[in-house]
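First comes the structure, then the notes that go with it.
Note that this complex is displayed minus one protein chain, with the remaining chains in position.
Labels run A and B following the written order; every chain starts at residue 1.
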Amino acid sequence: MKFTNHNVRISPKASIGSGVRIGDNTVIYDNVIIGDNSTICNDCIIGEPVSEYYSDENYIQPTTVIGANALVRSHTMIYAGCTIGSHFETGHHAIIREQCTIGNHCIIGTFSDVQGHVTMGNYSRLHSSVHLAKGSVLGNFVFIYPFTVLTNDRFPPSLETKAPTIGDYTQICVSAVILPGVHIGANCLIGANATVSDDVEDFSLMLGSPAKRKGDVRELKAEDGTPLYPWTARFDRGMPWTNAI
Amino acid sequence: MKFTNHNVRISPKASIGSGVRIGDNTVIYDNVIIGDNSTICNDCIIGEPVSEYYSDENYIQPTTVIGANALVRSHTMIYAGCTIGSHFETGHHAIIREQCTIGNHCIIGTFSDVQGHVTMGNYSRLHSSVHLAKGSVLGNFVFIYPFTVLTNDRFPPSLETKAPTIGDYTQICVSAVILPGVHIGANCLIGANATVSDDVEDFSLMLGSPAKRKGDVRELKAEDGTPLYPWTARFDRGMPWTNAI
Partner (left out) sequence: MKFTNHNVRISPKASIGSGVRIGDNTVIYDNVIIGDNSTICNDCIIGEPVSEYYSDENYIQPTTVIGANALVRSHTMIYAGCTIGSHFETGHHAIIREQCTIGNHCIIGTFSDVQGHVTMGNYSRLHSSVHLAKGSVLGNFVFIYPFTVLTNDRFPPSLETKAPTIGDYTQICVSAVILPGVHIGANCLIGANATVSDDVEDFSLMLGSPAKRKGDVRELKAEDGTPLYPWTARFDRGMPWTNAI
């Protein structure tokens, strides 16, 4: 029961690369471009129209690009107007709203909800159930874990939103809250269930609610005394410095 | 690739208003009534049968009503027995269980999970990934943000549940927990990651876990000194006092 093109709907205005596989019941809208050798699994919607589609008779569908070698898992929805690099991967039921710019080798996990106008660098990853507010900016190699939320509205409800920015290599553990407009530097470790309310300098270990700086991550050692951070020395799965073949 | 009625299933016992659009792969069960000019997007299930459907041969499907001018986004599921007003809107994958009563101009966001027998007034909004326990009561103009949960069981597991009640205009920020039976008054602001364990009087600012009263929201000022709350003076998007056309 491999890809059988059962109930697949592909707009004639979409551009599908060579070697692309499309799962059952998937819909590809107008002006979607999918790179070579990508796999779009069952029940996905690629190029979901933005709100004006439902009210504007002259609606023009913004282009959505997904690079080569993607693996987009079932029930993922990617809106119109997104630009996504190569080797992209999603979990199931991932949602990526309009006008997002996502680099190469990124992962958006199951049930993660990326609001519009989000920027992600290369090799960044959202685990399951991460919520990124509209306008969030993630650098490269940023990993965020389940039930963590980046917010953009300090005194809700308002229209004066400002989303967080997260520096390269930073890790944000589960169930953390990053408050509006906060800048977290590079190479930080944000603890589980932390609430980060102020800017964070590079290499900070942040714990608690509200989060306090508990030290420099470079002081964290494994049992054998080797430093744990920066983590690039000890983790390479899927990273550009990997030795895996 | 507009609404093509591809793989749409509509019960002959459903009542569909004029100008209604139904997306691909959507199922409308018996005794569903959909108001004029509503849009039900792809892959929705409206009138999902309740548990007895699977075991009771004499099952009678309760009526579900969705008012006029709704926009129900893809993969939303609304159970049998719900009554929903006009101008209703959902995100993707929203779930509304049986016997909910929802007013006009309400929004239920992506991945939000409204357990049964919930009451919402008019103009109330759940952002993404909000969980409302069975029996929760929300007033009018109540906004709740991602990963916040209203609970109803103080000593689980039990069958003696009591859900929270939330007053008009109150805002509950991300990742908050509202404990069983708590009454939160009108015009309150509940902070991110707060755990609210006791009743809260009107106009309270509540922060922390367990949450403590940190002042009156009317004392919160913008940088130019204008008061931030009540928020009705500064926010009107989609509100009845809007000047938008």
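The working rule: a contact is a pair of C-beta atoms (placed from the backbone, for glycine too) under 8 Å apart; a residue touches a chain by one contact, two chains touch by 3 or more.
Computed from a prediction, not measured in an experiment: that's the story for all the values here.
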{"item": "Per the touch definition above, residue among A:150, A:173 or A:200 touching the missing chain", "value": "A:173"}
{"item": "Residue, one of A:13, A:92 or A:183, that touches the chain absent here", "value": "A:92"}
{"item": "For chain A, residues in touch with the removed chain", "value": "1, 6-7, 24-25, 39, 42-43, 71, 74-75, 92-93, 110-111, 128-129, 143, 145-147, 171, 173-175, 189, 192-193, 208-209, 220, 222, 228-229, 231, 234-235, 237"}
{"item": "Touch residues of chain B, complete complex, unshown partner", "value": "7, 9, 11, 25, 27, 29-30, 43, 45, 48, 54, 75, 77, 93, 95, 111, 113, 115, 129, 131, 147, 149, 151, 155-159, 175, 177, 179, 193, 195, 209"}
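Just so we're on the same page, only the chains that are shown with their structure count from here on.
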{"item": "Inter-centroid spacing, chain B versus chain A (mean Cα positions, whole Å)", "value": "26"}
